[in-house]
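In what follows, a structure is listed as structure tokens, so that the remarks can point back to it.
One protein chain is absent from this view; the other protein chains keep their places.
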Amino acid sequence: MSDMNAATVTRYRDDFLKEVEANVEEGDWVKMCMQCGVCSGSCPLGPHWEHPPQELFMMIRANKREEVLSSASMWYCTSCYNCLVRCPREVPITHIMHGLAHYAERLGLAPKELPTRKFSKIFWKNLSSSGHANETSLALKLYFMNGFGEGIKKAIEMLPVGLGMLRAKRMNPFGLFAHKGCTDKKGLNAILDKAREIELAKAAKYQA
Amino acid sequence: MTDVVATNQTILVVGGGISGLTAALEAAECGKQVILVEKGPSVGGRVTQLYKYFPKLCFPTCGLEINLRRLKANRNLRVLTMAEVTAIDGEAGDYRVAVKLAPRHVNDNCTACGDCADAVEAEFDNEFDFGMGQRKGAYLPFNMAWPQRYVLDPRLIGTPDADKAKAACKADAIDLDMVEETVEMKVGAVIWATGWKPYDAGKIQPYGHGRFTNVVTNMEFERMLDPFGPTDGKIVRPSDGKAPTNIAFIQCAGSRDRNHLEHCSRICCMASLKQTTYVREQFADDVTSTIYYIDIRAIDRIDDFYRDVQADPNVKFIKSKVANITEDRDSHGLLLHGVDTEGYHRYSNPHDLVVLATGMEPSVPAGQVPGPVTGDEHGFVAADGAIFGAGCASEALDVNRAVQNATAAALRAIQVVNRVAATESRDV
Partner (left out) sequence: MSDDKKYGAYICTGCGLGERLDSTAQTNVASRDGKMGVVREHGFLCNAEGVQLIRDDLASGEVSHVVIAACSRRAKTEAFAFDDVAMARANLREGVIWSQPDGDEARETTQEMAEDYVRMACAEIKFMATPQGDPVSDTSRRILVVGGGVSGMTSALETARAGYDVTIVEKSATLGGHAATLQTRIPQQAPYREPEPSGVDELIAAIEAEARIEVRLNAALTSTDGAPGRFEVEIGTESGSTASERFGAIVMATGYTDYDMANLPELGAGKSPDVVDQAGFEALVKAADGGPIQCPTNGREAKHVVFVQCAGQRSDQEGHLPYCSGHCCLTSIRQAMHAQEAGASATVLFSDLRTPGAAGEDFYRAGQECGVTFCKGTVSEVLPGDDDLEVRYNDLILDEQTSLRADLVVLATGMVPNSGVDIDTIAAEENEEADGVAAGAEGTAQENTVTIPVESILNLKYRQGPDVPQLKHGFADSHFICFPYESRRTGIYPTGPVRRPMDMQQAQEDATGAALKAIQAVEGAALGRAAHPRSGDLSFPSFRKEGCTQCKRCTVECPFGAIDEDEQSYPLFNSSRCRRCGTCMGACPVRVISFENYSVETVGQQLKIVEIPDEFEEKPRVLILACENDAYPALDMAGMTGQHYSPYVRIIPVRCLGSVNLIWVTDALNNGYDGVLLMGCKKGDNYQCHFVKGSELAHERISKVDETLKTLSLEPERVLTHEVAITDIQRIPEIINDYMKTIEKIGLSPFKF
């Protein structure tokens, strides 16, 4: 158990809902669910979820901390917003799913081998380092995220697509080396620091 | 010019549905002078479109017959139909009211013989059947319509059909020159009982009402059961007019939903439970019903009705708000997609008729009432404001509660006019 995980377990003993409210983006909406299940039914990837959103909400209320945070389910969310649009309580389900995944990651409880998790990490690193996503580098990193051999295989498989994009001038191969990024990197870092600060402050509010 | 005699000891009731009728009759039977204003061509309102009431499964027209007899027998009560209140000014005990009277083009010579309807050719969507069927341009809204007088659709005026209707009438009852007029009156108290309308199911995009032929609303389903309705009393799939085999009822279609109506409409659970009994009555064991619900709200004494329906092996209950419906273009069969939240079971269930339990919204939202009312954010008119909200104008209610509520409203109005009477007799 990570130190942070151990610390939160002690802090929110027996009250996972409170923990979620404090630490998960839009977590204070979880209690508003009335178990109608429209979110679960509306999710295009629903059949792949072991625990659909509304069930996760019930599990949170039932203090099933480990099961929720180590679940792969919320990692499947592709942000289509179908659930959010249809939710009769306007619960920001998409945000909560990402929030849960993020929180699990922070605590070190997220399942390690999830492709979406890997993607997220690569994407975030790619983006936050320069302020602009470097698509070419991102694609390459994705191909190779499961090892060198698989990366080559994937690259060959995608070759026709890549060539097509080159021809259509939709991909700049030099971007890999000369990615510009945003002009004010300092400013970007300040924004990201501020966001972290807000998150921590929110968590602190619930510690009382 | 229509002449309406009223004083500030007169009670005005707006809306001639079961709540308005009740409030008007109860006040009149206490000896008070009452004017009842109804926008449509006949009284009776929403309940006349229903096949049966829950939980007794009795017929709404039975009560209407009694109410009509009370109405015919009471000289204290004056009814204005095709009339709409456009302004209410003043305060309790002293209101001035403007009422707009739409031309019916049929005067009280009408004997309801029906010759005009036979004579005209034009047909229009029948609003009584939510447009599921057609009616003639000269028509009696329904069999028990009162006043028992035909109506000429305004769209007939200026067409040869209008002249045909006039020529056919032996009673000299058709007046093509009738025009809209506005009358003003003085009243002491106002009861606002304009009732409810079904939520527009077309707005619930994932359910496809209006796009998928075999998706109907609960009110449309009620109309199917009327032997004189659009399907001659038969439950059918609108796509092919054949009997369905597997019906779905979707609860909270537009209710308890921040995207639509935030409130619970109270009646829809009982209405769907009731409608499963229609299915059994018509098809015995041959057709199944499935109710998709969030909570079954069979409140108070009538919970036993729920248990009776649960005991029917042909009725299934699934705790789920259906996510969406897809249609097979050729067969017009429907697939309902969602998750049964009791234990997480995904489903894609085939049904060949879907009934949306659409809820009620106030016909005239509080903000649009042309007078001093207190309203809530859902558009319901408070029962104890300056103008007294009654029935479903004041809250989503079943018939029993609406009538109870309307009776209370009648007393509130009587308190006002009795106060006026006491003051006036003191002044004399």
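Letters A and B mark the chains in the order given here, with residues in each chain numbered from 1 onward.
Simple rule for what comes next: contacts are C-beta pairs under 8 Å (C-beta built on N, C-alpha and C of every residue); 3 or more make two chains touch, one makes a residue touch a chain.
It should be emphasised that the depicted structure is a prediction, and the values quoted were computed from it without experimental measurement.
Colleague: Given the contact definition stated above, which residue among B:89, B:125, B:181 or B:304 touches the chain not shown here?
Modeller: Selected residue, touching the omitted chain: B:304.
Colleague: May I ask which residue of B:163, B:200 or B:295 touches the chain that does not appear here?
Modeller: Hidden-chain contact among the options goes to B:295.
Colleague: Based on the whole complex, identify which of A:9, A:58 or A:114 touches the chain you can't see.
Modeller: Residue touching the absent chain, from the options given: A:58.
Colleague: Out of B:186, B:332 or B:378, point to the residue that touches the absent chain in the complete complex.
Modeller: Candidates B:186, B:332 or B:378; residue touching the omitted chain: B:378.
Colleague: Since one chain isn't shown, list which residues of chain A touch it in the complete complex.
Modeller: 15, 17, 31-32, 34-35, 54-55, 58-59, 61-62, 64, 89
Colleague: In the complete complex, the non-displayed chain touches which residues of chain B?
Modeller: For chain B, the residues touching the absent chain are 18, 22, 25-26, 29-31, 47, 51, 53, 56-63, 65-67, 69-70, 72-74, 108-109, 111-114, 143-144, 148, 170-172, 227-228, 256, 262-264, 266, 295-304, 307, 319, 341-344, 376-378, 380, 382-383, 395-397, 399-401, 403-408, 410-412, 414-415, 418-419, 422.
We adopt the following convention: only the chains that are shown with their structure count from here on.
Colleague: Spell out the residues on chain A that touch chain B in their complex, using ranges where they run on.
Modeller: Per the stated touch rule, the residues are 34-38, 40-42, 46-47, 51-52, 54-55, 85-86, 88-90.
Colleague: Of all residues in chain B, which touch chain A in the complex?
Modeller: Interface residues on chain B, with respect to chain A: 206, 252, 256-260, 294, 319-324, 337-341, 344, 346.
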